[in-house]
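The structure appears right after this line, and notes come after that.
For chain A:
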Amino acid sequence: MSLKIITKRCKGCGICATFCPKQVLAVSEIEKIEVVNEEACINCGQCEMRCPDYAIFVEK
Partner candidate 1 sequence: MSYAELTEKYFRPGRLPHIWCPGCGHGITTGAIIKAIDGLGLDKNDVAVVSGIGCSSRASGYLDFNTVHSAHGRALPVATGVKLANPELNVIVCTGDGDCTAIGGNHLIHAARRNINVTVVLFNNNIYGMTGGQYSPMTPTGSKASTAPYRTIEQPFNITDLVQAAGATFVARGTTFHTAQLVDLIKKGIQHDGFSFIEVVSACPTSFGRANKCGSPGDMMKWQRDHAVMKLAWDKMDAEKQAEAKAAGKFPIGVLFETNAIKEYTKAYDEVIAIAQGGKK
Partner candidate 2 sequence: MSRILLLQGNQAVVEGAIAAGCRFFGGYPITPSTEVAELLAEKLPQVGGKFIQMEDEIASIGACIGASLAGKKAMTATSGPGFSLKQELLGLACASEIPLVLVNVQRVGPSTGQPTSPSQGDVMQARWGTHGDHWIIALAPTTVPECFTLTQRAYELSEKYRVPVIMLMDEVVGHMRERIDLPDSYEDIAQPMRKQPTCAPEEFKAYATDESLVPAMPAFGSGYRWHVTGLVHDETGFPKGTGAATVAQTDRQYHKIYDNLEDIVEVEEYKLDDAEFAIIAFGGAARTAYDAIDAARAEGLKVGMLRCITVWPFPEQQVKTLASKVQGIMVHELNRGQYVTEVERVVAGVCPVTLFGKYDNEPATPEEMLAEIKKAMGK
């Protein structure tokens, strides 16, 4: 299991970070999402479900 980020599609809206229950994600200085605490990820899929840009997926 891991988070797959398609950086080219990410617009840095931060929705995924807002709804991540474990603060795994954060918007970087260049307004792209990045994983800051992968160990905390519980594979809930909130980020994938809420991303309007098809830029983050939970891979099993």
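Behind the choice of candidates: all candidates are chains of the complex that A comes from, given by their letters.
Observations
Here is the rule we go by: a residue touches a chain if its C-beta (ideal position, glycine included) is under 8 Å from a C-beta of that chain, and two chains touch if they have at least 3 such contacts; residues count from 1.
Keep in mind that what you see is a predicted model, and the values were worked out from it rather than measured.
Within this complex, the numbered candidate that touches chain A among 1 or 2 is 1.
Chain A makes touch with candidate 1 in their complex at residues 4, 8-9, 11-15, 17-19, 31, 48-55, 57, 59-60.
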